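Notes follow the structure.
A protein chain is absent from this complex, but the other protein chains hold their places.
Chain lettering (A and B) follows the sequence in which the chains are written, and residue indices restart at 1 in each chain.
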Amino acid sequence: MSRALGWLVVVGLVAGLVMGFGVAPREAAQGNVQRIMYLHVPSVLVAYLAFGVVLVASIAYLTTRREAADRIGHASAEVGVLFTGITIASGAIWGKPTWGTWWTWDARLTSVAVLFVMYLGYLLVRGMVDDRERAARYSAVVGIVAALDVPLVHFSVYWWRTLHQPPTMLKPGPSTMPGLFAATLMVNLAAFALVYVYLVTKRVRLLRREEEALA
Amino acid sequence: MPDNWSFVAAAYGLALVILGGYWRHLVRKERELDGKS
Partner (left out) sequence: MYARRAWIVLWKDVLVERRSKEALNALFFFALLLLFIFQFTLGGDRERLAGALPGLLWLGFVLSGLVGLGRAFLTERDHDCWEGLLLSPGDKSAIYLGKLAGNLLLMLLVEAIMLVLFGVFFNIDLGRRLPALAGVVVLGTVGFAAVGTLFAAMTAQVRARELLFPVLLLPVLVPVLLGAVKATEAVLAGESLSGVMHWLKLLAAADIVYVAVGVLTFDAILEG
């Protein structure tokens, strides 16, 4: 079953790359560097998906104490942090030629940076608490607090950056995009979501086997 | 505006390294467990 999923992931990624580099047209204002968007936006959306799963798994663990919930939360947080890192890195690489700087304290980058550190904290709890059961409980609480904080961070940073301040750069958002751009984005989003599912499944299986090996 | 393909390559390359590296790490760990049992 996971072999089929693995091949599906490959198909998805190939489709995404074909769309991103073959089908999608060259953007007028930024040139081809804009194609980084097909990596950057799906990454952040999948990261949010991952952390949503962490929230559900954390609540499930605290209410049912089922180890499967703990494993899914752990795996999803790991993969989520990876995608968040990719979001930040690709955002910075996109920003350098486009706005002339690697980093800017604009709303989106700042929110994602805060997100990154929050869930790094989640993984730190996992790493630094020796007792497995305590680590599971503690990280579940952190997972819940972090997820509930996401909208608060989003709004506060957005207001901080945009109110009383003219927008410093133009961000193409999915809602205002012409057809082919949006379609390419959708295909890449689906491909990345598949990568997420594949990696989480693999990681959960590894976690279970590691526990069995210790037992 | 120039195309900056090197930046595009850098971004995609980095993503490949990160995701690919994680995947390889998982595979390696599973093989270790396979070897022991």
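Note that in this section contacts are C-beta pairs under 8 Å (C-beta built on N, C-alpha and C of every residue); 3 or more make two chains touch, one makes a residue touch a chain.
Here the structure is a predicted model, which means the values were calculated and not measured.
Q: Name every displayed chain that the left-out chain is in contact with.
A: A
Q: Looking at the full complex, which residue from A:M37, A:L109 or A:V157 touches the chain that isn't shown here?
A: A:V157
Q: For the chain not shown, which residue from A:V33, A:L109, A:V125 or A:L199 touches it across the whole complex?
A: A:V125
Q: Need a quick check: the contact residues on chain A for the chain that isn't drawn.
A: Interface with the chain not displayed, on the chain A side: 62, 114, 117-118, 120-121, 124-125, 128-131, 133-134, 137-138, 140-142, 144-146, 148-149, 152-153, 155-157, 159-160.
Here is the rule we use: only the chains that are shown with their structure count from here on.
Q: With centres defined as the mean C-alpha position, give me the chain A-chain B separation in Å.
A: Result: the chain centres lie 15 Å from each other.
Q: Using the touch rule from the top, collect the residues of chain B that touch chain A in their complex.
A: 1-5, 7-8, 10-12, 14-15, 18-19, 22-23, 26, 29-30, 33, 36-37
Q: Please output the residues of chain A touching chain B within their complex, sorted ascending.
A: Of all residues in chain A, those touching chain B are 29-33, 35-36, 39-40, 43, 78-79, 82, 85-86, 89-90, 93-94, 96-97, 195, 199, 202-203, 205-206, 209-210, 213.
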